[in-house]
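Report on the following structure.
Every protein chain of the complex appears in place save one, which is left out.
For clarity, chains are labelled A, B and C in written order, and residue numbers in each chain start from 1.
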Amino acid sequence: MSKPVCLADFEVHFLQSLDRIARDYFTSGANQEQTARDNVEAFKRYRLRPRMLRDVSNVNMKTTIMGNEIDFPIGIAPTAIQKMAHPEGGVATARGNCNHKGLRWFQLYVFRNKQTTMNLIQRVEQAGYKALVVTVDQPVVGKRLADDRNKYSIPSHLKLVNVNTDGLRSVHNPLDTQQSTESVVHQYTHTLMDSKLTWDTITWVKSFTKLPVIAKGILTGEDAKLAVQHGVDGIIVSNHGGRQLDGVLATSDVLGEIVEAVEGRVEVYLDGGVRQGTDVLKALALGAKAVFIGRPVLWGLAYQGQTGVEEVLRMVKEEFKLAMALSGCAKLSDIQPSLLAYDRKYYCKL
Amino acid sequence: MSKPVCLADFEVHFLQSLDRIARDYFTSGANQEQTARDNVEAFKRYRLRPRMLRDVSNVNMKTTIMGNEIDFPIGIAPTAIQKMAHPEGGVATARGNCNHKGLRWFQLYVFRNKQTTMNLIQRVEQAGYKALVVTVDQPVVGKRLADDRNKYSIPSHLKLVNVNTDGLRSVHNPLDTQQSTESVVHQYTHTLMDSKLTWDTITWVKSFTKLPVIAKGILTGEDAKLAVQHGVDGIIVSNHGGRQLDGVLATSDVLGEIVEAVEGRVEVYLDGGVRQGTDVLKALALGAKAVFIGRPVLWGLAYQGQTGVEEVLRMVKEEFKLAMALSGCAKLSDIQPSLLAYDRKYYCKL
Amino acid sequence: MSKPVCLADFEVHFLQSLDRIARDYFTSGANQEQTARDNVEAFKRYRLRPRMLRDVSNVNMKTTIMGNEIDFPIGIAPTAIQKMAHPEGGVATARGNCNHKGLRWFQLYVFRNKQTTMNLIQRVEQAGYKALVVTVDQPVVGKRLADDRNKYSIPSHLKLVNVNTDGLRSVHNPLDTQQSTESVVHQYTHTLMDSKLTWDTITWVKSFTKLPVIAKGILTGEDAKLAVQHGVDGIIVSNHGGRQLDGVLATSDVLGEIVEAVEGRVEVYLDGGVRQGTDVLKALALGAKAVFIGRPVLWGLAYQGQTGVEEVLRMVKEEFKLAMALSGCAKLSDIQPSLLAYDRKYYCKL
Partner (left out) sequence: MSKPVCLADFEVHFLQSLDRIARDYFTSGANQEQTARDNVEAFKRYRLRPRMLRDVSNVNMKTTIMGNEIDFPIGIAPTAIQKMAHPEGGVATARGNCNHKGLRWFQLYVFRNKQTTMNLIQRVEQAGYKALVVTVDQPVVGKRLADDRNKYSIPSHLKLVNVNTDGLRSVHNPLDTQQSTESVVHQYTHTLMDSKLTWDTITWVKSFTKLPVIAKGILTGEDAKLAVQHGVDGIIVSNHGGRQLDGVLATSDVLGEIVEAVEGRVEVYLDGGVRQGTDVLKALALGAKAVFIGRPVLWGLAYQGQTGVEEVLRMVKEEFKLAMALSGCAKLSDIQPSLLAYDRKYYCKL
């Protein structure tokens, strides 16, 4: 394979090199995958209105998230079981991120056992993480047909290192015939996770940590307002890569509504469907402070481990810089809503 | 074939296992089948706006229809000549339904011979049925090209058990050459059924039964208002699976108009295009009290008789439950119109 | 080939049985054929809102056009050189029409030579025709790529019987190399026809005939108003089957605008894209008094001559009757605009 020139090239390699079960696990969205596809497609419906003859000889992509400076507004979204993509797994990804001076935030699933959750948060604080990201869209696990067909289970040589799974003999085994249409991911989640996740959970988490708490998975203006009321420090607009409830809107299509709802009181980020530099530009024009990329990082990881992750980040960063220059934006605050037109099939009035 | 993980898997089996004539009979819509396809497609245009951090650890799907409690708001739509799908035919379907504690409603075609109709209704009442469903969209039979090509006739070993067909020699035979572009279904309907079906027919039926009368096949707000005025107890929004007049709107696209027109005075149900749990969720968010599924039940019947029917019902029920949980709905009354956005290519304003 | 069950079946036979040059001549639209295709597609964007429980046991399709009664509101559009489709050509078509009690209208191209035109009109009047149809959309001939590629010329054994073509040696021959990208149809038209066609031409025609004059080819409300002002008796909304200016709107998409513009002062008809009974229903719901079908008649002619033409007319008539019954219309005046919804991708508000 020749050297990738765009993120999609990494995907081609990824699809060709992984075994079916791992590929299916990472690739699939819930049910008919309408939302998983639409995350990507939706960005194309936002069209650009670039400005000319501004001095873009120096493009500055610096910004802050939760008060910490970053070099460019693109982070890595959490994805599970990365060792299925590359033997070095999440460690290689983390190292790739560090070389780009990325911050570390911790994605927290809230466990049934409160003490487990509290211990985990303490370790996270001691390890110097800068924020807690609470995933709010997974009270139960979505239905992914490919995993159900594959009777997916976590490969036997892999271990969930942050939780005690001793009581979960079946984590590594397909479910028995009785329940064979549900993958082991469901069972694991059902057994360990707190399906009674409510706004009180957020209040509870905030009560014993000083880290900023970010709600990941908000998809409506109504919930964004509730998040602000419950003291959430930031919102990641996310539909879990289309892996939870199929048919929800693409994240870029709800971002505007959520930015409007929070009225600037908390930072809003986005993940889902970011595949090139102009997608980042569009998300920021819609009001995101930064975006996170998930699957493309896995593609880079599968391609060349840490180096591949770095290359993916470098490429999307360079594309974003080029997109800024060609749209007349020398700094992030130049990226305004007027940069966009929306395809409601189609744009102009006559 | 591996175990089905979604309703579409049953369809694949169905299309592969039935002979062409039976498959065509069940599958085909009228003319170019625009409506038959659009029933399914239309649900995809409704997109979900799920709510987070609500307690969905217990999801309750119970409701009542016509005053009788059911465990979940999904019933079986009437389909004819089910023995072409499985030797046990409608009996297996009925048994599958009973195991899910389904109610029995009787679908009534009004015959030319009034006494025939009256006798039938009496038997229905004595048999403990809970409602009469009067099909209002078939004054004549739609044109289904595949049946016309196949010169479709009811297989000779099958019998219409509820009506006396002694005078109808040709029920089992293709029409003669003279009329060869019309299938025997047309002739049968034309001969037995009352093509002079009017609102007076509804009044007449209501005058000698105490059962609730439900009009199946209403597609406009205007007719929904007339239905209420004529004492109809419920409305099934249906276009006969797209088998009557091709080009009518998808049922989900007229549901909202009809719910609005009846102003809560009668219950409104929907059939047509329901293929997964989120479709049920969307129909209820648009105001349906329950939905009915037709072709997927036939797929289950063809797959494994009564067991297949039960499996189809179980699957769509589980999917619906999951969709409720993932959209933050713990009970049916939590399913509100604000759960939906509509794709008018596309959603948001800019 | 088995017996056709819809008009499209005749088309399949037509495409398979004619030689390429004739097939291309009849089939092609101008340039990229956007309008030719859209005439057909546009009808699908109009969706039906059928009414139930009306007495449709007797469906009456009778109406009048220009004061003369016809059995059903479907006529035959003019098409040229029909002998390329069947040896009996236009005579077979005319006989097929007569068996359906169709009226005869004469399509008039206005010639450079005024006397030629006047003589022709006199013959038409004497032959008992009921109206003159003046084609207004062909000051020059459109560019049809297939004809240009084929260097199309009228086959040498065929003769233009209504005009003296003695001076036109090249009617039967491909153009010489010099002009090889233009077909002989262009040259013929350019030589014989009056390219200086204006509203004065209409006034001139009306000044010496008592026959009603119908303008065929009006596509805007503005021109419809002018037509009324210039004493035109009727309008055929037509884009010449998409054969003149590619990119003009489909006829069904401008019909409403034209019906509104004439405010009932003249009758409005439509041709273009009618392929099934529901298309007729939709055109009438949009305000057309009758529709004309062109290519499908040629398909019938190619299939079985006069018998084929009759069969095409019979089929579309029966489909229209069925569409009326299934939408609750017992007579033509029951066909109202409220029967339609329009797909502006898509229908309902939310």
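The rule we apply is simple: a contact is a pair of C-beta atoms (placed from the backbone, for glycine too) under 8 Å apart; a residue touches a chain by one contact, two chains touch by 3 or more.
Quantities reported herein were computed from a predicted structural model and do not represent experimental measurements.
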item	value
In the full complex, displayed partners of the excluded chain	A, C
Absent-chain contact - pick from C:D253, C:D271 or C:E310	C:D253
Residues of chain C (touch criterion as defined above) contacting the omitted chain	31-32, 34, 42, 45, 136-137, 139-140, 142-143, 145, 148-149, 180-181, 195-199, 201-202, 215, 217-220, 222-223, 226, 244-249, 253-254, 256-257, 337, 340-345
Interface with the unshown chain - residue positions in chain A	2-6, 44, 46-57, 276, 278, 282, 315, 319, 322-323, 325-327, 338, 341, 344-350
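The rule we apply is simple: only the chains that are shown with their structure count from here on.
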item	value
Distance from the mean Cα position of chain C to that of chain B, given in whole angstrom	41
Centroid distance [mean C-alpha coordinates] between chain C and chain A, Å	57
Per-residue overlap in chain C, given as positions that touch at least 2 other chains	345
